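One protein chain omitted, others in place.
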């Protein structure tokens, strides 16, 4: 089985809306935090990547399904699993859990960009190899 | 042809991130603003709907494709077209434009909830009829 | 009397929280939108300013008083008045109105930074002169 990276996230007032639940776009923030921590666990600091190697990541497409709402003060577990890797993009399956309940799931495809031009560029070979072998 | 509702949105610092572009989740805010104005144009104020009829909307699922990044100070046109309507959910195709360039597109399916229980409930008949005939 | 710049802002779900009101930090977003439009009215596009003149603005300090809450669907009027201008910083008095009701007020002091170093630098002479004479 594939390892699945997980991050614990707390719901604060900033995440909620007047509907009394977490605002729908904010689940994408939680998912991005989890991808960022996955990158960090792989040794990648995006701030340095951008300033030293002129490389940044951009979302190409995504899907999200919302099943149950999260509310203020909930403790959530956000997961990310690398599901695809080509020379130029990588993909994740993600989920947001509250205990045993799956609140939301999503898929995200990410591309590498040159941060000076915002144009696509290949994933650097050392990063590609580490991700491929890390799975 | 179907009418397509449009809203003009300006990109402020709050919408951008350290990648120098609009943060990916914030396109969903722009799309939601456009759906809200579509509702308002149909005579629906969501604040009153919630407090007088105990009705609120919740996203069931969505997809998004990101083609080109928006940057600070861009003036964007966000569109929403009603593409589906059942007794319990309604769906939109949405897009974000900068002049003639399509920056992002998405689809969103929305359900009605009872705001006291956060459980699904049917779209009220008068709203359903107006939306169906408004198209 | 001094002219006071004003911007109309609509409250969307993204601005509210589970308390049923606009989240306190989001009033600062509204105030920043107003300052941005004041700059735009003075001929300044911050995106170009950053990329062509390596100049960006940063908040030095602020105060805010909250009197009455704004809620979903409110139409607000946000104002900004230039109250101070030195060689290195400029200051605003700001307010958020709903009709005749003053919901919140604030003061903000802003500095110029060199965007390559994030260090303070003087306000460019042409900008300083225009602001001074524009009042």
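Per-chain numbering from 1; labels A, B and C assigned in written order.
We adopt the following convention: a residue touches a chain if its C-beta (ideal position, glycine included) is under 8 Å from a C-beta of that chain, and two chains touch if they have at least 3 such contacts.
Quick caveat: nothing in here was measured; it's all calculated off a predicted structure.
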In the intact complex, which of the presented chains make contact with the chain not displayed? A, B, C
Who touches the missing chain here, C:21, C:78, C:103 or C:123? C:21
Where chain A meets the left-out chain, the residues are 10, 12-14, 29, 32-33, 36, 40, 45-48, 50, 71-74
Those residues of chain B which, in the complete complex, touch the missing chain: 13-14, 16-21, 23, 25, 71-72
Could you pull out which residues of chain C are in touch with the chain that's been left out? 18-21, 24-26, 28-29, 32, 47, 50, 56, 58-66, 69, 115, 118
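Everything that follows uses one rule, which is that only the chains that are shown with their structure count from here on.
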Looking at C-alpha means, what's the farthest chain from chain B? C
How many angstrom lie between the CA centroids of chain A and chain B, rounded to a whole number? 23
Centre to centre, by mean C-alpha position, how many angstrom separate chain A and chain C? 32
How big is the gap, in whole Å, between where the Cα atoms of chain B centre and where those of chain C centre? 27
Chain A touches at least 2 other chains through residues 18-21, 25
